[in-house]
Each structure stands twice: as C-alpha cells, then as structure tokens.
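A protein chain is absent from this complex, but the other protein chains hold their places.
We just call them A, B and C in the order they show up, numbering each chain from 1.
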C-alpha cells in the first residue's frame, strides 16, 4: 500500500441550509471531494429531540458533495460518514470538520502523523439496538477500522468516533426517545471498549440489555446516535508512524466540568502552551476539538450545588454545552468544539473526554 | 474615627426560600448581623422579567436578619443593601455574598485592606429614571460612599456596586421592561463614571435621556436594576491603607468573552496563580467574584459566528452567563460568580468587567 | 350539628409575592379568615421542577392569614390546606380559590348546596410514598372527609381535591423528581378511587408499588404533589341537601383535548348555557374551574400528529395547559382555571377531568 496521509479541515457553517463554505473549500482546490471520508458538524439547533437542523445540515452537505462525487444526493450518506450534533450554546460556533485521506504527496512530512481508519457494521434490526448484538457489531467495526489504518495495537488509538442508530422520528415520543438513544450509545461505547481492550468482553452481561456501569468503559470514544442509518459507522483516529502529513491527534479525560488542568496537559502534549491561553499563532494550529461528557448526576460540582438538572426551562445538556464551551475556550481561545452529551461508558461520571486535532507545526 | 475593618463571607443558598445557611453563619458567631451592610445574592431563576426568585430570596434573607437586628422584616431593606441577581446557568452556583464592616479588632492585620463605603440617593421619581437626574443622584451617592471610606482619591476605588430603581412588575410589559432597565442602568453607570473621574460630566448630553455611547463609561462598576426601591444604593470597594483586615479587592476589564489572560492577570495581582487553575488551597482564598458584561452585539466572537443572539428559545443572556461561568471557572476552579448582564457604560462592547475579593493570605 | 354553608371566592394574584388581593377580600368583610379551610392557587411559574413561585405564593398567603388567625406564619399550613400549582400559560390567569365553610346564616338559600369535607392523613414515611401505605392512608382520609360533610354515599361526591407528599427540593434530581411525583399522585389517586367505590381495593396489587393501569381509577379527583407536608390532605366537594348557600359543584370527564361537548354538557347541568360561550352575566356565576389531564401519550390528537411531546424547548405540560386553557375559555369566556397535569388514575388516557364551581343563580 502506498504511504498514506490524512487531513482535517474546519469550515464555518452558521446556517444549516448554507453549504457555501464547504463548496468554497472544495472549489478553491484545497481539498478533493473524493478524498473526504467523514464530515462532522455542529449545528445551531437545540441538540435534543426536535432538532431538525441536524438532518437539514446533512442534506445541505450532501447536496454540495453529490455533484462533486458524481453520485446522487441520496447516495452520499452511504459513501461519506456524515455525523451532525446540534447545540452551539454560549460561545460555541456552528462548523464542519472535514476528514480526508489519500496517498501521501512526496513532500508530505514524515510520520508519525494522523491516521484515519474506517468501517461500517451490518444493518442492525430494531430489536438489536442497545443490546449485545449492537455491542458486538460495534466491536467488530472498530477492529476493522483499526486494521484499515494499518496499525495492529489498539493502544495506539487516540480516538474512536462512532455513529450509532436509533429509530426514526415519530416512532417514539417523550422519555422513550431519550431512553433508546441512551441504550444505543451505551451498547456501542461498550463495543469500542471491548475492541480497544479497555474492558473485557466477559465482564459484560449480555443476555438482555448491556449493563450500565459507569465504572466500565473506554476513555477514547465519542458515540453519537443518529436517525438516518441502521448501521454503526466507525472512524478510528491515531498517530501512526507509517502515515505522513501535517496533522496529529490526542485525547484525554476530564475529571469534572472544571478540569482545565487536564485540557492544558493535552495541549502541551500537542506542543501548544496555554498560559493560560493559546496565542493567536498557536490557535491557528488547533483544527478540531471533540468533547463528550455529561452534567454531574448528583447536581454537585466540587463544593457547590448546581441547578442545571433541576431547570425545567433549559435542558441540562444545554447548560452543560454552554459551560464546557466557555471552560475550553478559556484555554484555547477558540469557540469551535464538537461538544456532545450522552457519554455513557465514555467519560467518568460528571467528567468528560476530549480529543484535539492539531497541525504538527 | 476608630480604625475600621471589612469582611466578606460567602454562603451557599441553593433554594431562594431557604435561609438556613445564612442563619447558621450568624448563629455560629462568625459574623454579627449588626455589622452587615450589604447582601448580594445569585438566585436560581432565569434572571429575566419573570424571575420571582430574586424577590423571594430577598424576603428570605430579610426574615433571617430581622429578628437578629431587632427590627421588622419590612425594615431590613432600608438598613441593609439587598441586591439579588437571578441566573445560575451552567456551573454557576446560587449563593450569597455578605459584606460587613466595623471597628477593627486589635489583632487585625494592618492595611492596606478592603474598605467599604456606603451611600444612598434620594428617592427618584418615575420620570427621572434613565435621565440626568438619576445620573447626578448616582454621582452624588458615589462621592458620598467614597467619603464614607475615608479615601479622598477616586483612583483608589476598585469597584462600585450599584442598585438602581425600575418600576414595579406589572407596570410595564414585554420590550418596555427591558428598555427601562437598560436606561436606568445606563444613567447610573454614567453617574459612577462621572464621580470616579472616568468621564467628564460635560461630555454627556443630558437634556433628554442619557446618551448611549459604548465609548464612554467606567470599568469599575456593576449596576443592577431592582424593583424594590426608588433610591440608588451605592457600595464602594477599595483597598485602603487605613483599613485593617484579611480581605482585598481587585478589578479588571475583559476585552471579550474569552479574555482569560485578563482574568489570570487579576488573579496574579491578588497573589493567586492560575497555571492554568488555582490550587485547592488558593481556591479557599477566593471569596467573591462579580462579573458584568454582555454578549457581543454583532453576533461574532473572534473569528466565529455565535448564535446566542438569534436563539429564540434561550435568551442570549442565559447563554452568556453559562459560557462566562465556565470560562472563569477554568481559571479559578470555582463556580461562585455574581454574574450579571446589562453592562451599559460599564464594560467594553462584547467584553466584561470583573471584581474579585480574596483573602490576603 | 347546625346547618352548614360553604363558599368559594376567587381572587386575582398576578404576582406570587403580592397578597393584597386576598387581604382586601378579608378586610372588606366579605369573608372571615377563620372560616377558610383551603386556598388553592395558580401561580405564574413554569409549574415544573424549579418553579419557586408555588412556595413563594404559599408564604405570601400564609403571611396574610397568620395575623388574621392569630397564629404564627409557620402554623398556617397546618390549619388551612394550601395548595398551589404553577403554570399560567396562554390565557390562563394567576389566581386564588378560597374555600370556606361555617354555620349557615338564617337567610342562606336552602340546599342542595355546596358541601365541603376535610381530612388529613398521618405523616407518611419516605419509603411509603407511591406504595400501598399511601394508597390506604389516602382512602382513609377520603372516607373521613366524606363523613365530615355529613353525607354517607360516595356516589354523591362530585370532586376530591388531594395534596400528596413528595420529598423536598434538592433530595432528588432530573428524571427522579418526575418519577416520585408520578408515583405519589398515582397512589393517592387510587386511594380516592377505592374510597369512592370506583375501583375495588382487591383489584390493585400492592405488594410493591401501586400498579399503573390507566384503565383503573376515578374520574372525580385532582391530586397534586407538594413538597411542604408529609401528610395527605383531602378536601371533598359535593352538593348536599343538608347544606345551604349560593354555590354548587359539578364534574365531568373529557375524552380528549378537544372534548368541548363534555364541557358544554357540564355547564348546562349547572344552569349555564354555552352557545357557544357564556354570556357576561353567566360568566359572573362561574367561580372556579379545576382541570386535571395530560397530553396524549402517543403524540396523536384525533387524526393529526401533535409535536408537544417532542418539543425539547417547551415541556409538553406547558403546551397542554396553554391549549386546554384556550379550549375551555372558548366556552366559558373566562381565563381562570386551576389547570394541572399529572392525571395518573384520574383522567382517561389523553383526556381530562373537570370540576366547575358556580353560583346557583
């Protein structure tokens, strides 16, 4: 196999119906549409049940890509992993992260550099959602995606991005929607944990539903539930010696909503200072931030009461995203974060996991 | 005049109907109710028009203080400056800041130390709100409060906390409520600016309404509008050589919502590191944080679009408080901030002003 | 026992901190405070977890009543059933319904007329909430309240108003709050159903939690959960031949959210036309309206989809109250309804129950 190279581009997309930013990137020749393997997007909806901006943005992106790929709009999803999360509360900015890969140019910087591996599970049946079948299908897909990078050791994986299925809108209502989302994410997160060796398969009871034990899980995954596919999509990110290019990835776990020291530590590992904040020059090197976490379930943060969970006007997750965006922004000086809640088996209780993608220099 | 000393105590108050935290502080002998000059509180409401938690908490605090002061519940407001702001979005924690002063104990640490000066204007008539009469009455009250500290030079003032009047609930509706709040805060903020020498009185047109020019103003004030008094209440905070005690105050301006370096600079001036965050030991020295600011009016933060101003489900100010609470918390590790929007003539456009009160060691 | 008489007065209370309307009613001599047995109130909060207007209004009413009863403010709750529900969406108006009773004046109109019976259970332990112990304690209280009216036959009961306990704020968070409210209301509603003979005690499994079967229940109760008592408070309303006075009560069930014919039928039974709406003169005879119901759980209303249950910005119950208030108002021309959701075992699925209290002429 020829030496490969991966890249990540960030594009502003303030309006879910406006794909002109992505079109401009492609038309400028900075990126060949055929190299794109995944587009993650943060849209300005509420990020909850009735957030139509996710599907709207998905179609907008598909409409930009289809003619450039020479395929129909409805066929784009099957070729490119499209993964949208709503909710740009506080300082958070709606944007796209465009992942691409291909044969490395001769002049590409030698590795280790960002590697991207991809895989997709079989279609799951509705009664498999949230159960052992989903867990095992996800684990298989993670193993295939790892193999796709050419890496052998799961320890080398920095991050696994997963899109898992839930039933279409209208099929369920109210609390039932939240319930199936939670169970689907949980099953796929445990699947990642098993494939990465973070949890032994035998530790998980699977006759019925996957167990929900916050003490089990991985700290290298972000699982998002989506309505538009019955398959589990997996993208593995790692820094691989055999890959070349300008990008690197790192990840860390945050112990609670104010764990700025963990963030600063990760920035340092990527060669970025935060004393307390990245300089404008350093900021241009930070391309992507992906955070997964949840508000503390006991309504306490350190020595104080939080009222997020008891606010019936604003969903706790919206409080959470706004606060975490500010917390991260204090250190990065930046407002582009793919910040998503629903961290079952992914983050410590009340904490979070964070991946950063940065230019190497 | 005997040497004086001032103190600030922080008390958790998760529920606006629960005064037991304040009662416990007083009953433990840590503080004599008769020394209290001001209670500022952050309550868990929405901080907007129909936030009844402010008045509810005011009455709860008054009910705790009244028997300990030997006066009626309805007389507490006339004796103690009670100043509540709603909105504890994100990590922000509902709490009270209790300001007190009295003759310094012989063993009190020598100054310079926190000094507190107080004054109250005459009652304003409804047609004076937002106009020159309010501006000048506020300026007079600030001068009187400065004199009350024993300091002569306005340059020594770190912070001026102001409570300005607005009409009672039900008198106005919808946009009209926001309008009169804005004009009342603007007039009093300009009054502070004039008294502190930050703006020349002659630069302000006053035949009609005070002008709204973001380029004029002070950076050392926090003005909050309240329904329960027709007077302007003023509390001046400074570090004075003649005062003794354990507390100090500092203030700074933030250029935008992510100006963490300004916060870190202020922490350093108070002897507190933030690399990137205060240690637990340092955190115990941080007693109070007061922030005043507004979302950027053009919907832009640095190089990105923000959707705060266009979110019709969550008021922009609630986005703002959640994000700023996270930003500050990244550096302080703490979630207690009296964080209030409506910064006319107080903060730079899109920025904020911040006061911190800390133990000296 | 002397012949008795009951009355219901309605008082506007737009602000939960303003008791002047109630004070004016009492000071005008229209009502003796010592005759008051229950005050129900609709407050302008969100009616959900963090609605502090309920407790605020409770204290405001207690502060009005205490001096007039010659007791302490904290003792009012033990003497008068205080029952507040938040949420005045749409046209709904915040108000109080003041229930009183006493010896009938000689000139009082002969019965049948409104009768009020009262009873209160023992204090329930936390682990009894939502279980058989609460069911049976409620049933006993209903029987006692019925006996208190002097009536023997449960068939004569038009309505049973119940206040049932839930843990205090802060004890639980998020979904857990909704869960315990639901179970507490369910247990007390089944208790009413058993006492009224609408459900056989033997039909209910009680080893663990009361069963939740929408097919079992009563159609003559409104159960509201409250934080401020560990007891179950019961008020029975009926039209009794032995009681005298100007008031009557009636109740009905609505099959769905648009069952205006059922409402019109009840109005007619009370001597009030609705063709389609009460005349202004008829409207003055309508004193109180109490409605209990829930949005349809399947998200369907007749032949159409409703999105109430999927709206993550506005709680379904707030949609519901606004819509039902409009529906009732179309027929009554009035906006005062004590409209409360959480109708477990009280209303048909997707439907509601309604009590109206009207002057007899």
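The rule is simple: a contact is a pair of C-beta atoms (placed from the backbone, for glycine too) under 8 Å apart; a residue touches a chain by one contact, two chains touch by 3 or more.
In this text, all values refer to a predicted model and were calculated from it rather than measured experimentally.
Here is the thing to keep in mind: the chain we left out touches A, B, C in the whole complex.
From the options C:82, C:166 or C:257, the residue with contact to the unseen chain in the full assembly is C:257.
Across C:72, C:197 or C:276, the residue that sits in touch with the chain not pictured is C:276. Of C:99, C:243, C:320 or C:338, it is C:320 that touches the chain left out of the display. Interface residues of chain B with the unshown chain, by the touch rule above, are 46, 48-51, 169-170, 173-175, 177, 297-299, 305, 307, 309-313, 315-316. Across the interface with the omitted chain, chain A contributes residues 14-17, 44-45, 50, 52-53, 55-56, 59, 169-170, 313.
Interface residues of chain C facing the missing partner chain: 12, 14, 44, 46, 88-95, 257-258, 260-261, 263-264, 274-277, 301-302, 304-308, 310-311, 313-314, 318-320, 322-331, 333-336.
Here is the rule we use: only the chains that are shown with their structure count from here on.
Averaging C-alpha coordinates per chain places the centre of chain A 40 Å away from that of chain B.
Averaged C-alpha coordinates put the centre of chain B at 42 Å from the centre of chain C. The multi-chain contact residues of chain C, meaning those touching 2 or more other chains, are 50, 169-170, 313.
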